[in-house]
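A protein chain is absent from this complex, but the other protein chains hold their places.
The letters A and B name the chains in turn, as written, and every chain counts its residues from 1.
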Amino acid sequence: MATPAVLLLIAFVAVPFLAAIGFSLYNVRLGDPRDPNFMGVEQYARIFTDPNISAQFLSALLHNLIFAAIVVPVQTALALGLALLVKKTIPGVGIFRSLYFLPVVFPIALVAIIWRLILARGDQGLLNSALAFFSGGAFGAQDWLGSETTALASVIVLSIWQGCGFQMVILLAALQQVPSELYEAAELDRAGPWQRFIHVTIPGIRTTLVFVALYTMILSLRVFDQIYVLAKSGGGLNEGATRTVMYEAVTAAFDQNNIGRASAISVVFFVIVVILSLIQRRATRNQEG
Amino acid sequence: MQTTTAPARNINRRRLTAYVPHYIALLVTGTLFLAPVAYMVAASLAPANKTLAGFEVFNVSQWGLHNYAGVASSLSSDSTGHLWQFFAVSFTVTVAVVGLGLIVNSMAAYALSRLQWRGQGIILLAILMLLIVPFEAVAVPMFYLYNDARNTLWIQIVPFIGNALAIFLFYSFFSGIPRSIDEAALMDGAGPWKIFWRIIAPMSKPAYASVAILTFLTQWGSFLWPVLMISDPSLRPLPLQISVFAGQLPPAWGQVMAFGVLLVIPVIVVFLIFQRWFIEGVASSAVKG
Partner (left out) sequence: MLRIKGSRRAAATIGLGLSVALAMTACSGGGSDSEGAQDGTIEVWAHAGQAAESEALQALVKEFNSSQEDVTANLTLIPEADYTSTIQATSADELPEVMEMDAPTMAAFAYDRKLIPLDDVLASETLENRIQGVTESGTYKDQTYAVGMFDVGLGLWGNKALLEKAGIKDIPTTAEEAWTVEEFEENLAKLAKASPSGKAVDLGEANGFASEWGTFTTTPDIWSAGGTLLKDGKAEGVINSDENVDALTTWASWKEFADPNTSGSNFPEGKTALTWTGNWMYPTFSEALGEDLVLMPLPDFGNGTKAGHGSWQWGATPAAEGNEDAAGAFIDFLMTDDSITTMVEANAAVPGSTSALEQSELYGEGGPLEMFANNLESACSSDDVTAECIAVARPVTPGYPTVTSSFGSALQAIWGGADVKEELDGAARAIDSDFSDNNGYEDE
């Protein structure tokens, strides 16, 4: 009964993954009728040491790490905050639950395009207009996506907007499973709201928090769609300030027809995902112990 | 009487006033979450020259359906692709991946959790390991390996049927069902297939619902793979088409936003219908995972 799934996973996960290791050792080009040259670990050496290629790859990796370092805590905290807000069953709260969740059903490609217009440079973009309006014109128009300093931050904001509701739903369910007797007991002990949050809520949902953080981190490493749409479809995104590892892999394969290097990047990407997951697992385990 | 109701009313009033900050917080965050959606809808209705004109986009008196008519007429030839085709492709691909995935992955999970067969342990371990391989890590080698299947419908479907995460979620759910239930059925002479279809599967509706909705969201928004594999407009799924549409020169932003609205409506409908299932399903599997 497991055969179809196993065959599919072999054909579309295991084989391609092993093939990536193989391709990364050759100078594979798509559509080239000639046989590829064997290059050994040259592609890896270039990714890490060649002055041009490594600078680009390492900046991509750095962007992923910055993205993760900001999105994981901010999005998790925001999701937890929202979950706490909608946990109480007061009139109308259901509407807000759906509202926070709404962006999750938006494909990220569409989200990127909506935000591209909101963040449009010049004084006619919605955000620039709003800032000018509320600051009485003191706040000048920004090129949010084009400027080196704000490009990555803009991508982070739109990504959090889209992804936050998903985490909120998960955390909300965890919150509802914390036994109410624990809160009542804490209240009898005259614990304030903050103390109840620290001593009852957080321990009660710790496993879920770890899951959400881990999940968000893996997603942060995979960021691609929004960068590609904003950089390629006339979004005016500052490519140099936002390129990610997956963006590097796809452009190496698709634009530069360098399957060898793209495969090497994919392999390195996988190794990084594994290492970070292991570190995070260990860290949370130590904390528990 | 008087003495008992007065304090009660006080408490009620105190409760209500206590909720004022709560409602303010809900309203503020709710507005922030809704703003981009409101902008999309407004821009889809506003005249073309008001899309990027600050708050003028919200001037209801100028709204109309011309952008929707515009989308229908600009996407109505074989060269550009027809509007209905993009929906048909996304719908076919998503339904096929979700439907076939539910069958194939739950069968595998059942075999892993209930049946005894040679290699079972290794396969289970392998699937747990595959959980960590994100699709992005194998996209490039798959792009090369399956290049002959460019511009086909099946290459958008088949690779995504077998899914390690879905197997894992089903596996944890099935493992939580007491074995005494299968044993009772076995006594009555039921074979493993019958036990699976008649007993285990019907008992696991929440697991099916959550896997279905998780797969649905990923598939409906799928972008990276179509970018690499699909150039034929008649086989282009919605997220890819919206980025193509946004990249045309000069961009018709009002029409792009109208297309965006059309694109999310089916998902919102699905979400509203299955909301309860979704929240329960995702939450229970996540809290366990």
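Everything below uses one rule, namely that contacts are C-beta pairs under 8 Å (C-beta built on N, C-alpha and C of every residue); 3 or more make two chains touch, one makes a residue touch a chain.
As the structure is a prediction and not an experimental result, all values here were calculated from the model.
The hidden chain makes contact, of the residues B:47, B:70, B:206 or B:247, with B:247. Taking the complete complex into account, B:104 is the one of B:104, B:169, B:200 or B:224 that touches the chain left out. Residues of chain A that touch the chain left out of the display are 1-4, 6-8, 27, 29-33, 37, 39, 46, 50-53, 56, 121-122, 143, 146, 232-233, 236, 239-240, 254-257. Residues of chain B that touch the chain left out of view are 77-80, 100, 104, 107, 111, 114-118, 143, 147-155, 157-158, 161, 179, 182-183, 186, 191-193, 227-228, 231-233, 244, 247-250.
Just so it is clear, only the chains that are shown with their structure count from here on.
The distance from the centre of chain A to the centre of chain B, each centre being the mean of the chain's C-alpha atoms, comes to 17 Å.
If you check the complex, the residues on chain B that touch chain A are 19, 22-23, 25-26, 29-30, 33-34, 36-37, 39-40, 43, 51-55, 57, 104-105, 107-108, 110-112, 115, 123, 126-127, 130, 132-134, 136-145, 147, 158-162, 164, 167, 192, 196, 217, 220-224, 227-228, 238-240, 242-244, 246-247, 249, 251, 253, 256-257, 260, 263-264, 267-268, 271-272, 275, 278-280, 282-284, 286-287, 289.
Those residues of chain A that touch chain B in the shared complex are 1-2, 4-9, 11-17, 19-20, 23, 28, 30, 82, 85-86, 88, 90, 92-93, 95-96, 98-111, 113-118, 120, 122-126, 128-130, 133, 161, 165-166, 169-170, 172-174, 177, 207-208, 211-212, 218, 221-222, 224-225, 228-229, 232-235, 246, 249-250, 253-254, 259, 262-263, 265-267, 269-270, 273-274, 277.
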